[in-house]
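Let me begin by presenting the structure, written as structure tokens, before commenting on it.
Every protein chain except one is present and positioned as in the full complex.
After this line comes subunit A, so read on.
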Amino acid sequence: GSYEFMSWKKKSGGFCFPHKGLKPIVSTESPALIFGTTTKLASDLPATDSFLGKNKVPDLQKIFQKADGLPVHLKRGVPDRLLYRTTMALTIGGTIYCLVALYMASQPRNQK
């Protein structure tokens, strides 16, 4: 199954992916396994574990995998919404301003 696939990957050490053979479901790395590898690697090196902060990736994975139906760009709630609305205001407002400016620029200028 997919667990055997993962341990094969770890044995080979470096960067290896099975490009040959179609095993779409099995070869799809399920989230738990990728992050299982991350956590394992961090604990493989206890001396460097606390070098520049601790690993918060598993916590973030929990947040972003919550089944709340939110799209990824709004998944974090309030800060995401604020940034999104600011971007939308600037782009849509800017586009209207741009169309007005281009309309005005396309008017013939009267000779002085």
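As a working rule, a residue touches a chain if its C-beta (ideal position, glycine included) is under 8 Å from a C-beta of that chain, and two chains touch if they have at least 3 such contacts; residues count from 1.
Here is the rule we go by: contacts and distances are computed from a predicted model.
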Omitted chain (choose from "Large ribosomal subunit protein uL10m", "BOS complex subunit NCLN", "VPS26, retromer complex component B" or "Cytochrome c oxidase subunit 3") - UniProt protein name: "Cytochrome c oxidase subunit 3"
Absent-chain interface as seen on subunit A, which is shown: 9, 13-19, 24-25, 27-31, 34-35, 37-38, 41-42, 44-45, 48, 51-53, 55-57, 60-61, 63-65, 67, 71-73, 75, 83-84, 86-88, 90-95, 97-98, 101-102, 105
